[in-house]
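Before any comments, here is the structure.
What you see is the complex with one protein chain gone and the rest in place.
== chain A ==
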Amino acid sequence: MAIDTVPPLIAAQLNYLLSHSPLPIKVEQMWSGSKNHGLLDRFTLVIPFCLDYIRWDVIYNALYPLAAPDIIFGPEDESFHPYHTAGGEGDLKSPNKSLSDWNCKDPTRLLSLILELRELYMTYQRKRVGGVEDERVKFELSTIVPREGIEMYMSSGIEKTEEVKFAVPLLGVDINKMVTGCPWRHQQKIFLQVIFPVGKKYMSAPSAPRLKLVDSPELKALFSIEDFRLPPWLDGMCMAEYLPILEGLLQSQIVDAVSSIDVRRKFIVALAPLFGRPVEADPVFCRKAAFLTSSGVFTFLHFNPSGAPIKSSIITEFPWSPRWESSEMAERFFDFLVEECLNFKKYCNESLLQQR
């Protein structure tokens, strides 16, 4: 991003937003409002919402740096009018106030404006979902309302069928706290995305909604949701019944994932007497450790024609058994690698001969 052609006050607000936002907001594109000055005073923000993204254009004017920006919402949201909130004059969170009191020199302003608008957008979507003429969706909504942190979204395209999407945060536990030495900057969470089609008729045996688990980006170091199979949605179930079952299963898998960290830790430590101290190991998730060993006199060092050292391919088949204690595992692993090392040496020698 060519930050140096962005006017400084705008850059300060945008940089503050990008580095301090509690949500991973990104800039998709930047452009200039005028051919004459060419300064980048407009950009599109990609804002996470309901496990998807909404795009809002932020329109500054480089010629009027003191003025607050305009925000242009997506084409489906023509009925979103945050300036006409019921709160009115007394509502401190009204964007009216943020915009009328705009301070261009305060780098925090853009972020607070965007977050306020996002809150209002959530309320707007909630109203839309609430207004849907679908008994089943209405029922689900009523049972789910007490849960905190739910986002919902109604998609309405002229071509598409209407759908209501719920993003439900799972597990009241703080996953970050479960990991000793946790390096995560953001709170890690797992969400269930539930999508119901909107229809006018009430069906006596409504079909299961579309379900998907979504996790925050860094969680995979601890636990991979790809490996988790969703429990079946039985006939006649509703979210209020399904969620506790799902959460119970997830909880126990996460607890297992946390205790497997220490199993891996023990294994790495068991390798050290045989392989020497690792040159580098991941001390928090214990998923990686690198060891330096030698075979014979340290003479062979092979480079391929572009000058890079030759590496073996990744070994996926190696002796392993859950019954082995970590020290026995380490010894078998060591013996296996002694063999592999000889094979690799042969391979290097052969490729060297071929190069000549």
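Note that a residue touches a chain if its C-beta (ideal position, glycine included) is under 8 Å from a C-beta of that chain, and two chains touch if they have at least 3 such contacts; residues count from 1.
Assume contacts and distances are computed from a predicted model.
Missing from the rendering is one chain, named in UniProt as "BRISC and BRCA1-A complex member 1" (options: "POTRA domain-containing protein", "RNA polymerase III-inhibiting protein maf1", "NADPH-dependent diflavin oxidoreductase 1" or "BRISC and BRCA1-A complex member 1").
Only one residue in the set A:22, A:75, A:131 or A:181 touches the chain that does not appear here, and it is A:181. Of the candidate positions A:124, A:233 or A:275, contact with the unshown chain belongs to A:275. Panel shows chain A; residues 179-181, 183, 265, 268-269, 272, 274-284, 286, 288, 290-299, 301, 303, 307-309, 311, 334-335, 337-338, 341-342 of it touch the chain omitted from the view.
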